[in-house]
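Of the protein chains in this complex, all but one are displayed in their positions.
Labels for the chains are A, B and C, by order of writing; each one numbers its residues from 1.
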Amino acid sequence: MFELSSPGRRSWSFRSTDLPEWDAAELVPAGHLADEPVPLPELSERDLVAHHTRLTHRQYSVDLGAYPLGSCTMKYNPKLADAAAAMPGLASVHPMAPAQLTQGWLELLVELGLALGEVTGMDAVTLQPPAGAAGELTGLLIMRAHHAAERPDRPPTKVVIPDSAHGTNPASVTLAGYSVVTVPSDDRGCVDVAALRAVLDDDVAGIMLTNPNTLGLFEEDIAEIAGAVHDVGGLLYYDGANLNAILGVTRPGDMGFDIVHLNLHKTFAVPHGGGGPGAGPVAVTERLARYLPGPVPVRDADGSYRWTTPSRSIGRVHGWHGNALALARAYAYVLASGGDGLRRVAEAAVLNANWLRQRLRDHYDVPFDRPCMHEFVVSAAGLRRRHGVKAIDVAKRLLDEGFHAPTVAFPLIVEEALMIEPTETESPQTLAALGEALVRIAAEAPSEDPGAPRNTPVGRVDEVRAARRLIPTYDARPRA
Amino acid sequence: MFELSSPGRRSWSFRSTDLPEWDAAELVPAGHLADEPVPLPELSERDLVAHHTRLTHRQYSVDLGAYPLGSCTMKYNPKLADAAAAMPGLASVHPMAPAQLTQGWLELLVELGLALGEVTGMDAVTLQPPAGAAGELTGLLIMRAHHAAERPDRPPTKVVIPDSAHGTNPASVTLAGYSVVTVPSDDRGCVDVAALRAVLDDDVAGIMLTNPNTLGLFEEDIAEIAGAVHDVGGLLYYDGANLNAILGVTRPGDMGFDIVHLNLHKTFAVPHGGGGPGAGPVAVTERLARYLPGPVPVRDADGSYRWTTPSRSIGRVHGWHGNALALARAYAYVLASGGDGLRRVAEAAVLNANWLRQRLRDHYDVPFDRPCMHEFVVSAAGLRRRHGVKAIDVAKRLLDEGFHAPTVAFPLIVEEALMIEPTETESPQTLAALGEALVRIAAEAPSEDPGAPRNTPVGRVDEVRAARRLIPTYDARPRA
Amino acid sequence: MPSYVPHTDAEIEAMLAFLGLSSLDELFSVVPEALRLAAPLALPDALSEADVLAEVERLAGANVPCTGRGVAPGAGLVCFAGAGAYDHEVPEAVRAMASRSEYVTAYTPYQAEVAQGVLQALFEYQTMVARLAGLEVSNASLYDGASACVEAANLASAATGRRGIRVSRGVHPHWRQALRTFAAGSGSELSEVALVDGHTSWDDDGGPAPAALVVQYPNFLGCLEDLSAARRAADAAGALLVVAFDPVAAGLLVPPGARGADVVVGEGQPFGTALSFGGPYLGLFACRLEHVRRLPGRLVGETVDVEGRTAYVSTLRTREQDIRRERASSNVCTNQTLIAVACAVQLAWLGTSGLRELALRCARATRYTRESLLALEGVEPLVGAPTLREFAVRLPADPTVVVDRMADEGFLAGVALGGDGAGAGAEYGEGLLVAATERRTRAEIDAYVAAMDKVLR
Partner (left out) sequence: MPSYVPHTDAEIEAMLAFLGLSSLDELFSVVPEALRLAAPLALPDALSEADVLAEVERLAGANVPCTGRGVAPGAGLVCFAGAGAYDHEVPEAVRAMASRSEYVTAYTPYQAEVAQGVLQALFEYQTMVARLAGLEVSNASLYDGASACVEAANLASAATGRRGIRVSRGVHPHWRQALRTFAAGSGSELSEVALVDGHTSWDDDGGPAPAALVVQYPNFLGCLEDLSAARRAADAAGALLVVAFDPVAAGLLVPPGARGADVVVGEGQPFGTALSFGGPYLGLFACRLEHVRRLPGRLVGETVDVEGRTAYVSTLRTREQDIRRERASSNVCTNQTLIAVACAVQLAWLGTSGLRELALRCARATRYTRESLLALEGVEPLVGAPTLREFAVRLPADPTVVVDRMADEGFLAGVALGGDGAGAGAEYGEGLLVAATERRTRAEIDAYVAAMDKVLR
């Protein structure tokens, strides 16, 4: 784009205002005025639009096809949510407008909070966290506030997480000021309960789990785990990234969790935006409600809405009220789905995953070979041993077949992992085509084309060079 | 898409209405009710969206790059017009709502008509015709009505058109009940005035011209031509497809034309929509105003607007008021451009065309080698003779270079014609790249790749087979 | 202000220099001095994008649109008007697909290799329209229903070598006006055939043998014409039968093709296009295969590329004016592709069951509205024939006045027939033509009838 720039060319125009045309020196005190304007590309609207339209033709997306990226729930997001979020009555509201001018927003947030409470089986919700990881940290700070209040003299210092956990979990634990205790998975791919019991003591603030876990397996011992953690005064944190699997089937609250975050961008139809924005509300049990970030919207007896701050709020975790328009999308999705629709989501997500798992069973290694929930992990370890074909090679080949690749190299506990989450919105036909492609890739491994992908906008990208000779901006390019 | 269908799958939902659920047999009288529902594809919204999103990735468009299709004025259409046309206060108005409920629309139409009158130098306008060809026929029917009124006894029967004319002109002439008299071009690419004089007599209803003509050359003798045609009682019709070249520079009215159509989709920023919709308003001189199709919107002395039908209206040429939302787009463009902006359009369009013409002069045959207006025609006749490379081959090669092709095989009077219209919205950089590509293609002609295009979604398409074994619908496919 | 011309002054100078020119004016030296504009165009100064949108917003605000859904008061009218333009829901998926810029900013698919998107979408459109009509081929769109009807008359004249066109008075008055307008050029001889209590009476009018009989189904007053009778009359006259159908009602009705229509035309607006003040709309056109070489407009066919992959292309182009010039079967060049694409997306969104459900819901709302209105004192059916898509009533008041007063109550009450305002189709007598689509709820209809009751008192 920078190459398209020509000095003096422009796209911009501004409303005519009829205001006095004070010049910069009259408006900006001496010493503050820049000598030079900020150099930015100067393009016509035509070139700007062409540039970005062309870039979008170099970008895969859910709207183009299947995107079985495990743990990410790349499902189709209905277009109605775009329309909901575009309504001027929502999109053009100032975040500091007084509550009486924003009753519609407050009602929406309250209703969404109630719905998320019902889905998770929890009692109170904050909608502020703008993503899953932000939700994790918020939840852990609530945990911290709880322990500080309950055990002010010797608050616990550790949080337990399984070795299969997503990387944001340990990072959030650290940011919350706790140290990480890793608990191994057993040979069924679940938390090793004996090992867990061995690390539990009163220095443990809690445990972070996702259930189904990152292998797509349901932690059947969850009730026992919950009991054990609660016994030492710890809390259970539910990483909601995998909530899609259990909507309307079971609830974190019923399993014994105390704190839950939801990734609305995974489960509730907020599109991923190329990496965001999302929304990561946190739901908690009654006794933790007082710690929620404030302000929270509440409904008064007279039916009006206002903001209030919980008595022992940990404080604000977002500049305003969270990713409000993402929340509006999620609310539209809840309305469109209803209770039954949400259960149907889980059923179809789990059905699709199991079907595909079954389809691939004889063609890939399956580390934990039993029915899965909404996703499953296969391994290319055998392909690698026999033919030198790694998980990443399988992934790149799949790009050539017109699909997005699964998640590779996660979870860390599986060698050459390929983590596959088809989601509920893919039809049986698409699923069959995806399975077919993966089977073919495995079959062709003996004569694997190391040049894949070939049908993509660029070929295999040199990641090592990017890191070694860092070019983080156009200005850092080596001069030709 | 039909392959994606699965019986019982669906995208649809409807508003809940709480109405009595009469069944079909109660609503439809015997003998009318279909036994079978209409077979349509049954898709999920997800598959429907993916299907069309993928189709759009198999489609070139102005927003992706240069589209130098001569005579078509494929310029960039500012996004503001999309926003204007989407406003519910315009888009959700019923065409039969009474005038007092549609004052905004009537004002818009009146103002647009006035602006188009000013641009063309004419006195009155109808906005009904939905495309250029519809405008042509409308204009010719006005011509017909004029002669029927002026010379009821022996109305003329012929219309003259130059051999370089666009195919819609003769077709429209025929549909207007006239016979076509073709007048040849002279060796400068313009109407041969002597030859014209030779065919003019009182059986000539008029002449259809575009100026600049389809070779991109300005008919310098237009005043003489106008005099000669008027002398035999004929009228002059201006095909406005090339109006982009003369905006704010000269006007059909000043040249002596009596009737003008405009292609708002060429000149006034209405996007082409893959082949429409467009809009083809017709502007006429005062004495022809009475024949305009009705109703036309007018402004009353009190500032209110209403519909009225001209005294000798030829009648309606559209079911309603023309392609209203396209008209709104054009009005937004007029407002954004202003008088100066429109002239700038013409200047840049002509500048771009001359620059590119100059760039290509030594590499292609140039049948009429003099400065052009907004477009120009080169010929691949030499390339064909020397290397067997035809105009269509050049066109296909250009597709491989990431550009759209010029118009080929038109105008008919130039052998192996390539008609190139860069438009004003292409930057000098894009123009240089386009010129470069065309020069390279000519240079490579000796070793021409007959397999072009190769970088396109499909390779060279078998047009002959399409016509010989006609498959006009999915149902007409030969059963496998 | 926002100039869509990218050139900077420096670039203009460089380009002029390359051409050996010293000013932009010189570019126009071929234009005789006398013809050159001395002064700039008398148009207002250029406005910024924000100012343009503010001005258009002002104009939009001076309309009272049919945005009412009984939701927010003052948010627009609740629509009970039809008469060929219907207030259907446009699903967001359809809106999103039809606004993809590749569809919006492409031109006619002349270079098939880079136009497979538009071509395949049109092929799918043709398939679905042909199925709706019950015929073998469809073109890839005409301007609107009226122009499709005109083209059908032309096709029939060409096919039969005759000039007469017998048009039912049940055909939309605007369409008949358009037929008349274009007949002045084509030489068609139109004769109108009267309605008797809502049905066309095809008794021989003694005129010359016609090229076509044209009937609308359901007709302008919403009545279900007897297509078999029309076919018999056409057979008797040796004429083609042209049926102007409603593609929504087609979700319930026997397809016109199955009842013997040779050509089926229609207005495609109900599928994916907002009311739009009447345009851009979409002319549907389908016919028997034997007429394919007379088919007006574009036709997309399936074929293969050099590597044998399925591909689509504009075909039988020798019918078209850019090749056949004055012998072309029609002058249509730019058509309504984008609207046809929207229609195709919406038809697939509906699918088999959705189309039927849509038709059913419209029929139910219409029936409920009709029964409720007829319960009001002094409101009577205008004609006796059974109706489906809409219906006409006689009111105890001037219908144009009623429409005005109902607007104050928040309703576009319908389309006035006759009355002092000389409403559309005055020939039918004074009345109100009312349509209720799938968007109308019981609450809205009840409120409408209550308002009508108030207005009529």
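What we mean here is this: a residue touches a chain if its C-beta (ideal position, glycine included) is under 8 Å from a C-beta of that chain, and two chains touch if they have at least 3 such contacts.
Remember, predicted model here, so these are calculated numbers, not experimental data.
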Which of the visible chains would the unseen chain be in contact with across the whole complex?
-> A, B, C
For the chain left off this view, which of A:V317, A:V377 or A:A417 is in contact with it?
-> A:V317
Candidate in contact with the missing chain, chosen from A:F218, A:Y237 or A:F376 = A:F218
Those residues of subunit B that touch the unshown chain are 6-16, 43-47, 49, 53, 78-80, 82-83
Since one chain has been left out of the picture, which residues of subunit C touch it in the full complex?
-> 49-50, 53-54, 57-58, 61, 69, 71-72, 75, 89, 91-92, 96, 101, 439
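Criterion: only the chains that are shown with their structure count from here on.
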Most heavily contacting chain pair (counted by C-beta pairs in contact) | B-C
For subunit A and subunit B, what's the span in angstrom between their mean Cα positions?
-> 48
When centres are defined as mean Cα positions, the distance from subunit B to subunit C in whole Å is 19
Could you grab the centroid distance between subunit A and subunit C? Build each centroid from C-alpha atoms only and quote it in angstrom.
-> 46
Among the residues of subunit B, pick out those that touch two or more other chains and give their numbers.
-> 9, 45, 49, 53, 57, 61, 63-64, 76, 78, 425-428
At which residue positions does subunit C touch at least two other chains?
-> 1-7, 11, 47-49, 51, 91, 93, 96, 101
